[in-house]
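For chain A:
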Amino acid sequence: MTLALAAKEVAAKLETKFPGSIAESNNNDIVVKSQSLFGLASFLKTAPGLEFNYLAAITAVDYYNYFELVYQLTSLKHNHSLVLKTRCYDRENAVVPSLVKLWRGADYQEREIYDLLGISFTGHPNLKRIFLWSGFEGHPLRKDYL
Partner candidate 1 sequence: MTMTNLDLNNLGNLQKGLPPDWPGGFWWHLLVFTIIIIAFVMIMVLSFVWIERRGMARLQLRLGPNRTGPFGLLQPVADAVKVLLKEDIVPAEGDKIVHWLAPVVAFAPVLLIFAVVPFQNGGLLADLNVGVLYVVAISSISTLGIFMAGWGSSNKYSLLAAMRVIAAVVSYEIPVVLAVAGVVLIAGSLSLNDIVIAQNIPFILLQPLGFLLLFIGGCAEINRSPFDLMEADSELVAGFHTEYSGMKFALFYLTEYAEAVAMSAIIATLFLGGWKGPLLPPWLWLLIKIVAVFLTMVWTRTTLPRVRIDQLMALAWKFLLPLALINLLITAIQVLAWPDALPAVIIVVNFTIMAVLVLLWSRFSKLGWGRITAE
Partner candidate 2 sequence: MALKTEPFVLNIGPVHPSTHGVFRMRATLDGEVIVDLEPVFGYLHRGIEKLAEERTYTGVIPLTDRLDYLASMSNNLAYVLTVEKLAGIAVPERAQYLRVIIAELQRIAGHLIAVGAFLNDCGAFFTPFLYMFREREKIVDLFEMVSGQRLLYNYMRIGGLSQDIPEEFLPALDKFVQQMPGFIDEYDRFFAQNEILLARAKGVGILPQEMAINISASGPVLRASGVNWDIRKADPYSLYDRFDFDIPTGTASDCYDRYRVRIAEMRQSLRIIRQAMEQLPSGPVKSDVPRLLRPQVGEAYAHIEAPKGDLGFYLVSDNSIAPYRCHVRAPSLINLTALREMIIGWKIQDAIIIFGSIDITMGEVDR
């Protein structure tokens, strides 16, 4: 059974290594600040005992005040999982670091989030619209579209 790691403990461990990067944590997920996302994620990928080498899914949700990105991480070796979140408070210019260099599986998913929600990812090699054509105006999945 894939063990969903107690996020509070992982958060405590991360806080010691990267002080000031955790925004909040509860038993289900860890919310990190978007500037330190990449550093934290690469630590989670390579740290012994954690070794999250499989990025199962990236989702983005539009809560009217902020965008929230949810990363479902899994470790194939230890068979445990973790939910990592980050928030982005700027609606006009939503920017989040891209995790493509760590997990290439993020490639198309981040393009989809850019296409449908308008969140840009810095460091993405090919950030273009993926489902809609390049001249499309607006980002359909946002709550204020239609």
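Operating definition for what follows: a residue touches a chain if its C-beta (ideal position, glycine included) is under 8 Å from a C-beta of that chain, and two chains touch if they have at least 3 such contacts; residues count from 1.
How were these candidates chosen? In short, all candidates are chains of the complex that A comes from, given by their letters.
In this text, all values refer to a predicted model and were calculated from it rather than measured experimentally.
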Would you mind pointing out which option among 1 or 2 touches chain A in this complex? 2
In the complex, chain A touches candidate 2 at residues 1-2, 53-57, 59, 61-62, 70, 72, 76, 79, 81, 83, 103-109, 112, 116, 129-133, 140-141
